[in-house]
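A protein chain is absent from this complex, but the other protein chains hold their places.
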Amino acid sequence: MLRPETYEDIVKLALKEDIANGDITTNSTIPDDKQMEGKFVAKQEGIICGLDVMERIFQIIDQTIQMKFMVVDGAQVEKGDIIATISGPAAGILIGERTALNFLQRLCGIATKTHKFARLLHDIDTFIIDTRKTTPGHRMLEKYAVLTGGGKNHRFNLSDGVLIKDNHIASAGSIATAVEAARKKAPHTLKIEVEVESLDQVSQALEAGADIIMLDNMSIEMMEKAVKLIDKKALTEASGNMDQKDIRKVAETGVDFISIGGLTHTITALDISLRLSQ
Amino acid sequence: MLRPETYEDIVKLALKEDIANGDITTNSTIPDDKQMEGKFVAKQEGIICGLDVMERIFQIIDQTIQMKFMVVDGAQVEKGDIIATISGPAAGILIGERTALNFLQRLCGIATKTHKFARLLHDIDTFIIDTRKTTPGHRMLEKYAVLTGGGKNHRFNLSDGVLIKDNHIASAGSIATAVEAARKKAPHTLKIEVEVESLDQVSQALEAGADIIMLDNMSIEMMEKAVKLIDKKALTEASGNMDQKDIRKVAETGVDFISIGGLTHTITALDISLRLSQ
Amino acid sequence: MLRPETYEDIVKLALKEDIANGDITTNSTIPDDKQMEGKFVAKQEGIICGLDVMERIFQIIDQTIQMKFMVVDGAQVEKGDIIATISGPAAGILIGERTALNFLQRLCGIATKTHKFARLLHDIDTFIIDTRKTTPGHRMLEKYAVLTGGGKNHRFNLSDGVLIKDNHIASAGSIATAVEAARKKAPHTLKIEVEVESLDQVSQALEAGADIIMLDNMSIEMMEKAVKLIDKKALTEASGNMDQKDIRKVAETGVDFISIGGLTHTITALDISLRLSQ
Amino acid sequence: MLRPETYEDIVKLALKEDIANGDITTNSTIPDDKQMEGKFVAKQEGIICGLDVMERIFQIIDQTIQMKFMVVDGAQVEKGDIIATISGPAAGILIGERTALNFLQRLCGIATKTHKFARLLHDIDTFIIDTRKTTPGHRMLEKYAVLTGGGKNHRFNLSDGVLIKDNHIASAGSIATAVEAARKKAPHTLKIEVEVESLDQVSQALEAGADIIMLDNMSIEMMEKAVKLIDKKALTEASGNMDQKDIRKVAETGVDFISIGGLTHTITALDISLRLSQ
Amino acid sequence: MLRPETYEDIVKLALKEDIANGDITTNSTIPDDKQMEGKFVAKQEGIICGLDVMERIFQIIDQTIQMKFMVVDGAQVEKGDIIATISGPAAGILIGERTALNFLQRLCGIATKTHKFARLLHDIDTFIIDTRKTTPGHRMLEKYAVLTGGGKNHRFNLSDGVLIKDNHIASAGSIATAVEAARKKAPHTLKIEVEVESLDQVSQALEAGADIIMLDNMSIEMMEKAVKLIDKKALTEASGNMDQKDIRKVAETGVDFISIGGLTHTITALDISLRLSQ
Partner (left out) sequence: MLRPETYEDIVKLALKEDIANGDITTNSTIPDDKQMEGKFVAKQEGIICGLDVMERIFQIIDQTIQMKFMVVDGAQVEKGDIIATISGPAAGILIGERTALNFLQRLCGIATKTHKFARLLHDIDTFIIDTRKTTPGHRMLEKYAVLTGGGKNHRFNLSDGVLIKDNHIASAGSIATAVEAARKKAPHTLKIEVEVESLDQVSQALEAGADIIMLDNMSIEMMEKAVKLIDKKALTEASGNMDQKDIRKVAETGVDFISIGGLTHTITALDISLRLSQ
């Protein structure tokens, strides 16, 4: 379950920026006691994600607004499918419509994109994972969308995962000293990941006892050699503009994970509309 | 100038979600007094937007971090161009890198997309404008990116513009009564816009004294007739999945504005990287 | 409807400053289960405004407190009229009493003052409007009170209206260049208002295509000439210590709006008391 | 000294409500590097209060804005006196002007009103004090203005003073039991005040050991008897629509304090303007 | 009653720091609709305090969680006693368990410690009081625990009590001038306390009219003399590492209050566990 605490800040910020001093148009033209009904309809094929967020938004605006979900998060919908119905005070529905859709469409977009990649690997034991290239303020929601679309999550933030990159290595002196330093300071509950760019670095990371080795920007050939070299002694993650590559070939090298920044840094909102009747 | 007050909430939220309990990797491997230098480099062609936001982020993390901008917001860069340089405490730079890029790349992406549309109309007196289909919490920043890319802004939120849509009309009884109601309640400093879908509605909106008439989902032919009918007595705005249409043809109907939701609901981050040296 | 989101910040701040570490007197002397009833009684004639705010305050303190309204916002009450009744836990009622009255009495005071001005113009097509000279943090509530009292609202803040004043004109070079600059940068959904002090400036503003012309500190005679000169080609607003002037005469010049800072910068709380019985 | 922590919440709220998405007019017409100078000039006689708050507001907007104070808080100014000068970026000065004046004018108004009452008692050992009838969110600032105007402060909030009123007495059973209960629960660092309406209640309060006795709504005659009865065994406070009474006569009864709600519930902003030159 | 407003900030902060991005373990292993029951059991003897806080925490997490209290705040429990029962969604109970216990155990610890001291003085008219040496952010809760354990409260913060210490005296020039200054500036509703270290200072404080005299770090002998000298003309408070002294002997000097920093600066959590069954 996606706990509301994890997205309440961004939802409140979004409502504040859109409602501001109130909806003047609705205030002027819609009586307070006017009721309305509506349907959220998919206008293209995709994976649904974010229903709870949408419901929460309307609940914050008016507790008497009722929603019924026709599908669950993770369901695939076709063009024309009804996703959810809504009923209640017209003013509240109109005020929340845009913000609710802004969240829902983006999250569906991310889940749908993830799903496309994940389906390509349905018969291989390699997982699609996200990165920290998420929309600022939407980290948790977008990681949830990746999970919903069939991917898995990399670390949430800078403090719940150790990822040693080139600059850390350069500063610490070597992969060995960097891993050693992390092992000394970081909680033992976190795995230690090292980003490498050559087979020599792969060997160093293995020797240093890295738990995860990120193969950054390697050719398919080098990746294959790296995976063989590592030989299951560490988890392996392929990285580097992966959304533009042949994911299938990358997966066939035997890496455990493929991280794709584009899952969240390049977003196509799923087309969904709210059809209201009075 | 983009005032920092208008984006400080989303920047703080973003830093909190990424820094969380601190950057464990950097804490373990980078000495507090280590200094670093770096260059922000464009990896593809585009329009730059968001330099101040990026600088603010590093300033919040560490006031001693120095940035120099090689270009200004709105400048076009080519692949390989240096956008800005940075120098200061290595820890601070590494901690802020991802969040700064997450903002910068998205804003550049929006400005670049807007610019592409705007350039198509460089010799016509029609403006590309945005909508409220922005990323939740990023409204002001994204509207600024549209402005930077050569577009103009529609209303910021529900309270600083009157936009009478089908549901408002239905509830008020007619376009005339809806416009009348808005004129009575809304500040006289705001124009009144009416969304119409037929020529008949265009006539009604004109008669009601609408300041702006939004031609929603009309064919090019109907749009031409509408523009003629309106005859400069109101501003005209074309709307409806405009990013998938031939914008040039739409503009040639003589509408004053073309609003494009896709400027902000479907985002491709501009590829920018930070190259660090120690 | 006045949406709670638009005043929740100031209400929370008010409760925090008054409740602080709890009501020691009530804690000491009133049992937790003690119930009470009370009546809010007008002690002088006036216009009621702020009932929802008052109810919200008691709801925040204790959800089981019940209120019944005897009148609605905008109603005129006479000395002795019961405005509302309240019942529920005595502690909660006593804790909220002062803060609730502090809001209610001020808002009634503003509505009452506005009403007095508006009534003077009941047979003229000129509206009383407010300014940005509101109590810091109370902008939306006070503008709502002006509306409730029969006035209309000027812009809410610096970003939802364009008002070009002397300093803007001086910096831009002329009224024409200032209006041109605003038209280029501001959303087309906002009207452009220019503050003028002479008939010559009126002509310039007209030529520049100003939507609203504010006649600042003009004599009745000059105002009459200005209105004639403008001849409905722009809306007109009279401004300048209007609460000390003969509003009727100002209105008879034919201006569309008269803005009065004193509606909100000089406040006389309406005398209202809460009479409790146990 | 008035510590900034005590008013930062209300100042931030005020700036947020006025700046919102930025000052469109200034953004359009004033270059970022434009400098300006100005003078805050009193347009009527009064007592100055709130200089630090004003400076803080401009500092928050732009740290490079410079202010020089010509007077100090508490000083009396005449019409035409320069209160302060300001210089720095024009945009920042224009953006902060209204909010700064909104605070300054109200606080000067309260200090000036207090001063008028206090001066009436300059040769008597009775102090004018405030109440909790302050503007919501402005409690500390307004109490500071009362102090600045020559008054003294009653308790700041519900938890830093014990004030036993009729409802507390009724609930506790008697004045004696109420005082006893408060003495048991409240910190011994707080005095216990009892509100009384008759001479009989005065006697009860005295016997109960009240530290302060509030004489509520008594006639001058009854007040004189009460003061005699109390005979300095407790402090005495006169209360009840005091701004409409002959304060001098009230003071001559010998009461120690006269509390006046109208000091803060009915506010006349002092007329002050900012004259700018470029 | 302990009002929720007085502890909501610290409770929210605590939940945010522990829940962060959600409870991964529970999310993975506990179905959303799984229900659970549990008992809070005392694992050692002590005084219960903080039941409302605990309930509030679970309510924030999930409104459908039900608690029943077997005892009230202030009750003494023995090892094995059931303090409260809980039932509802398993996920919510598991997520809130640690934070709820972290509050409850500390507050019970403080109440228990206070009770031990208070019991020593059960037959003497001297009260145990707390200080400002509380856990940052927990002031009100810990003062409530002291009250619950049978102690009384000193001032809550720097603004609701006057306590003149050596540095204030040195700066003001003398005890007399310091007291005089405080009487002039502080609300008359607050008593004035002076900290003294010698009999000579006691005399000065008495003469200056101090309401409370704090005898700091005095020997039992000096304290006895001081109490005699003061002779009920002021309240007396003994202070100075009191938790390491023979409280009984201190009390027998006749002081009214003994303040003990260790009540809150040195905390032993009461051992309480939540036993769950499915």
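Lettered A, B, C, D and E in written order, each chain numbered from 1.
The working rule: a contact is a pair of C-beta atoms (placed from the backbone, for glycine too) under 8 Å apart; a residue touches a chain by one contact, two chains touch by 3 or more.
Predicted model only: the values in this text are computed from it and were never measured.
Undergrad: Looking at the whole complex, which visible chains does the left-out chain touch?
TA: Per the contact definition above, the missing chain touches A, B, D, E.
Undergrad: Using the touch definition up top, pick the residue from E:Ala182, E:Met223, E:Ala238 or E:Val255 that touches the left-out chain.
TA: E:Ala182
Undergrad: Could you tell me which of E:Glu17, E:Asp200 or E:Asp246 touches the chain that is not displayed?
TA: Of these options, the touching residue for the absent chain is E:Glu17.
Undergrad: Go through subunit E and note every residue touching the omitted chain.
TA: Considering the whole complex, subunit E reaches the absent chain at 9-11, 13-14, 17-31, 34, 36, 90, 94-95, 98-99, 101-103, 105-106, 109, 132-140, 156-165, 167-172, 178, 181-182, 184-187, 190, 265-269, 276, 278.
Undergrad: Can you list where subunit D touches the absent chain?
TA: 1-3, 5-6, 139-140, 143, 156-157, 160
Undergrad: Tell me where the left-out chain touches subunit A, residue by residue.
TA: Subunit A touches the missing chain through residues 127, 129, 147, 152-156, 159-163, 185, 187-191, 193, 211-212, 235, 256-257.
Please note the rule applied: only the chains that are shown with their structure count from here on.
Undergrad: What chains touch subunit C and also subunit D?
TA: Of all the chains present, those in contact with both subunit C and subunit D are B, E.
Undergrad: Using the touch rule from the top, work out which pair, A-B or C-E, shares more C-beta pairs.
TA: A-B
Undergrad: Which chain's centre, taken as the mean of its Cα atoms, is farthest from the centre of subunit D?
TA: Of all chains, A has its centre farthest from that of subunit D.
Undergrad: Taking all residue numbers at the subunit A to subunit E contact, is the shared part over half or under half, that is, same or different?
TA: different
Undergrad: For subunit A versus subunit D, what separation do you get between their C-alpha means, in angstrom?
TA: Centres of subunit A and subunit D (C-alpha means) sit 52 Å apart.
Undergrad: Out of subunit B, which residues touch more than one other chain, so two or more?
TA: 20, 139-140, 156-157, 159-163, 185, 187, 190
Undergrad: All pairs of touching chains, please: list them by chain label.
TA: So, checking each combination of chains, I get A-B, A-C, A-E, B-C, B-D, C-D, C-E, D-E as the touching pairs.
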